[in-house]
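Every protein chain except one is present and positioned as in the full complex.
Let's turn to chain A:
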Amino acid sequence: MSQATISERAAGQLQLSGVLDYSTGPLLREQGARLIAASSAKSLALDCSAVEKSSSVGLALLLAFMRDARKAGRELTISALPDDMREIAQVSGLLELLPLQA
């Protein structure tokens, strides 16, 4: 079974880490939704530098968190997208839709 977490390291600073796949996806979805709803920060930054490996599930998580942030009226940016996620995003035409920050 793969391991993964999403945590708020400082106000508005979210970090995804571990392996994003079909086994870890459902729980990450719930944890992320709770964090975004509970965060007091106006804008949110999601750091993906600690993601070890990701399938399409990782991209679906990013989209879900973008919807959460929009619903909560908060801005969300995404940083340090790993190569495997970038490749999947490219093939599925998502690169232009993700709020990526260098």
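Operating definition for what follows: a contact is a pair of C-beta atoms (placed from the backbone, for glycine too) under 8 Å apart; a residue touches a chain by one contact, two chains touch by 3 or more; residues count from 1.
By our rule, contacts and distances are computed from a predicted model.
> Which protein name, taken from UniProt, belongs to the chain you can't see among "Amino acid ABC transporter permease", "Monovalent cation/H+ antiporter subunit A", "ATP synthase subunit a" or "Intermembrane phospholipid transport system ATP-binding protein MlaF"?
Its UniProt record gives the name "Intermembrane phospholipid transport system ATP-binding protein MlaF".
> Sort through A:Leu44, A:Val57 or A:Ile78 and give me the one touching the missing partner chain.
Residue touching the chain left out of view: A:Val57.
> In the whole complex, what residues of chain A lie against the chain that is missing from view?
So the residues of chain A touching the unseen chain are 22, 25-26, 29, 55-57, 59-61, 63-64, 66-67, 70, 87-88, 90-94, 97.
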